[in-house]
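A single protein chain has been omitted from the complex, and every remaining protein chain is retained in its original position.
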Amino acid sequence: MISNKHIGEVLLKLEDISLSFGGVQALSNVSFEVREHEILGIIGPNGAGKSSMLNVINGFYHPDEGRITYKGTTRKDMRPHEAARQGIARTFQNIALFKGMTTLDNIMTGRNTKMRRNFLWQALYLGPARKEEMEHREAAERIIDFLEIEAIRKTPVGRLPYGLQKRVELGRALTAEPDLLLLDEPMAGMNLEEKEDMCRFILDVNDEFGTTIALIEHDMGVVMDISDRVVVLDYGRKIADGSPDEVRTNQDVIDAYLGVPHDIPPDTPPDDTPHANPQP
Amino acid sequence: MQLFGGVNDNGRRQVRRFFGRTGLTRRGHEHQPRSTSPGGASELDTLPKLLLDNSKRLADRPAIREKDYGIWQTSTWRQVLDEVRALACGLADLGLERGDKLAVIGDNRPQLYWSMVAAQCLGAVPVPCYQDSVAKEMRFVIAHSEARFAVVEDQEQVDKLLEIKEDCPKLREIVYGDARGMRNYTQPFLHRFADLQERGRRFDAENPDFFLAEIAKGTGDDIAIILYTSGTTGQPKGVVLSFDNVLVTARNAAEYERLTENEEELAYLPMAWVGDYVYSVAQSYTSGFCVSCPESGATVMNDLREIGPTYFFAPPRIFENILTTVMIRIEDASWLKRNMFEYFMAVAKRAGADILDGRRVPLLDRLLYGIGSVLVYGPLKNTLGFSRIRLAYTAGEAIGSDIFDFYRSLGINLKQLYGQTEAVVYVTVQPDGEVKPDTVGVPAPGVEVRISDAGEVMYKSPGVFQHYYKNPEATAAAKTEDGWMRTGDAGFFDQDGHLKIIDRAKDVGRINGGTMFAPKYIENKLKFFPYIKEAVAFGDKRDYTAAFINIDLGAVGNWAERHHLAYASYQELAAKKEVYDLIHGCVEQVNRGLAKDPQLAGSQIKRYLILHKELDADDGELTRTRKVRRGFIAEKYTVLIDALYGDADHCEVETQVTFEDGSTGTVKGDLKIGDVGVSPAPAA
Partner (left out) sequence: MDLLTAVFVAPFLDMAGSPVFLAEVVIVGVLTGVMYSLVALGFVLIFKASGVFNFAQGVMVLFAALTLVGLMERGVPVWLAILMTILVMIGLAFAIERFMLRHLVNQEPIILFMATIGLAFVLEGVGETLWGSNVKALDVGIPNASFEVGGILLNEFDLFAAASCAVLVAVLAVFFHYTTIGRALRAVADDHQAALSVGIPLKTIWVIVWSVAGFVGLVAGIMWGARSGVQFSLSLIALKALPVLILGGFTSVPGAIVGGLIIGVGEKIAEIYWGPLLGGAIENWFAYMLALVFLVFRPQGLFGERIIERV
């Protein structure tokens, strides 16, 4: 494919982020930036702090130290629904959908941040709220069409197979029309065909809507294929940051993935942490 | 021989009787009331002329619908003309000329239907291709038809064409409908559908007389379309059909079945299939009814419910799947619903078909049927989207009588028809009120049918195709000198003059001793049992009939669970003694059925075995359309066949299989062989 993608300014900048739970240091002094319209892959062995990183970005975790600059505003941490309102949408490693609700309803909840009228207005004035509802429905239908999930529009998501649930979750994040989309292992547990579909959707999202995407993924092949840039975390530290080719040949990265013992930083716990199972 | 002699007589009598009723016509459309427009200006002998007429006559009535973004979007006949006009002018501006071929690839979309008619306006010939074929399969059709243009649905199809473009030097311009994912395609020969129409509108403004003049040049003898048939063997053949072929046949059938502009039809079968062209295009244009395109392949059941078609076609497989879904839902329903369903379905079985055919039914049954309609049949038909069906067809292969009867007993006028691409579908059709599950009806209007001495079904009709495109040998093989068309199917007329198809003529063999052996007929009888998924019968030049059987993992698995049988795999389940007993009963029942027909009584199954693996297209045992490849299987499993015709009661076998990811492995099995008793033939 001939790409004429234009990677723009810095959208999100993380500086010296540190985060610990009890005595475990999940992230230490991590800094990197996400630029407009790019697909950034975040990789690293198990327990390297990838999910924590996403949780910091969308405000589920509040870092102990560091600064987050998003859309030019610098702050110490984010709040989840504030992050959502500012255009950060995400999916979860273990699908967090509203299981009892239909696909359509799930996707419609993604429109919450787009609500112009406040809740009481919604409850009291059916007229204008209805018109707004129609607009939201149209936006939701476009996403349904985009993700080719028309057939399951009215199916409660709890009854869907895993791969489709992942797709619905992506749909919910997309209807928010996010500026920054965070994907936590979007292809975990999928078969080859489902992975290919998901890859295509991610690339199409990036391409069609110009959405900036930061994704965590275990499947190295996938990450290297679709990312414009890759950040590698290990032991809660950033060990590499660059184009897929640069990262692929980086000695630290190779060591980390092969589990070669290296200088353990003083603030990281010994080897009985989840880090003990490096990915092949 | 007695059979064919007698049947032949019956058949001819039937043909005579039929023509006695409607008059023998060489050119059917001369007898059509609407063959000339009210003004008497020109004959409506091409689809573009019909479109012009419809856009005046039916102007603001709906012509086609498409579900997009969750809403049905309707286009009227007038709007369709606008769209087609813009498109035709755009294509002309782009260089499409009279006689050019235009490939059409994608799911059923209004835009694609319009592009077929737009091509015909210019005297070009549309060549629809199966949208799910891989690039390699598509290459043959595009290259062989020498298509210069292609109109495709989306990026997926564009990618396929780009892949094969080098092998198809004639292919020049590609038009795509859905722009999604096409942002980075910069090739100059790719055009967006909307842009092309825009271009066409400009062209039209500059050349205002062009469009109508082009349409006026067309005549009924012109080639309307080339449809490639997916042959089970060899390369596909391009069936060339003229407007006369298509329109006369479509009108004859529409008149016979009294189709009107008020029908509703769902266009969900592949556009490359002749049936879709006849139902969703030709008859929609001749009768003026509205066609609806489903949202996607996966939503068809839902769209069916929303549209509620009055005119419906589905291959037996679909009717079977729907019935299975119903049965599963009933199993899960509450006690009350389940019992109500069972009680009223018994009533329907007793009385439903008779009420549908207008025969006498006891008053009590009629009353119960009425109650059943309110409580069960109505709601059921409504959920299935069948409540408005006036006419439903099934064809393509034999349908199980249980399945067939189920729909008819609900009051759905489901009929079988027998046809071919080469005949523009219609060869025989079941008349209203004379429907039998195991025949395909009487010759369709304008069609003459006879049985050759070799037992092959042959016909003559106004729909008989022109020739196979660039394949005169095949044409000569299919059409006799005096214009009879060979179907390649073996069959006979029963005592009521209804045609009964038993098998492919070339597959019909003889069992040593002379009894006719029709493998597919026997296999289908076996496959009508829900427990049997596939069957392969052997018997030609053998002493008796023997069969391989594949159980249906779903149905037998369910049965096993209910009988507390544990199993871990298909192979383990297939080897169970209890399963053998279950299948044994099915085989015996098939034998009883065969015994009833004097000609087939000698071909009862004596020995069978249940295969240790499922027959699979990936292993070459089935075609991609899931038809068994008997020859290949016979070769692959020689050991098993030898065992079936020996006296061993079991046989060891090792088979190579291909897994989903493309890797291969082996499966070993020790198969039991079942012996079945033979039912006595009726005293002749």
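Note that the chains are named A and B in the order they appear, and that numbering of residues resets to 1 at the start of each chain.
Note that in this section a contact is a pair of C-beta atoms (placed from the backbone, for glycine too) under 8 Å apart; a residue touches a chain by one contact, two chains touch by 3 or more.
Keep in mind it's a predicted model, so treat the numbers as computed, not measured.
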Omitted chain's touching partners, listed by label: A
Touch criterion as defined above, residue of A:V24, A:M101, A:A188 or A:L203 at the omitted chain: A:M101
Hidden partner interface residues of chain A, rising order: 58, 60, 80-81, 84-85, 89-90, 92, 96-101, 105-106, 108-113, 115, 119, 122-123, 126, 129, 132-133, 136, 158-159, 172-173, 176
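Please note the rule applied: only the chains that are shown with their structure count from here on.
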Whole-Å gap between the CA centroids of chain A and chain B: 46
Residues on chain B engaged by chain A in the complex (per definition of touch): 67-71, 180-181, 183-186, 295-296, 298-299, 302, 661
Residue ranges of chain A in contact with chain B within the complex: 1-4, 137-138, 141-142, 144-146, 148, 150-154, 192, 200, 204, 207-208
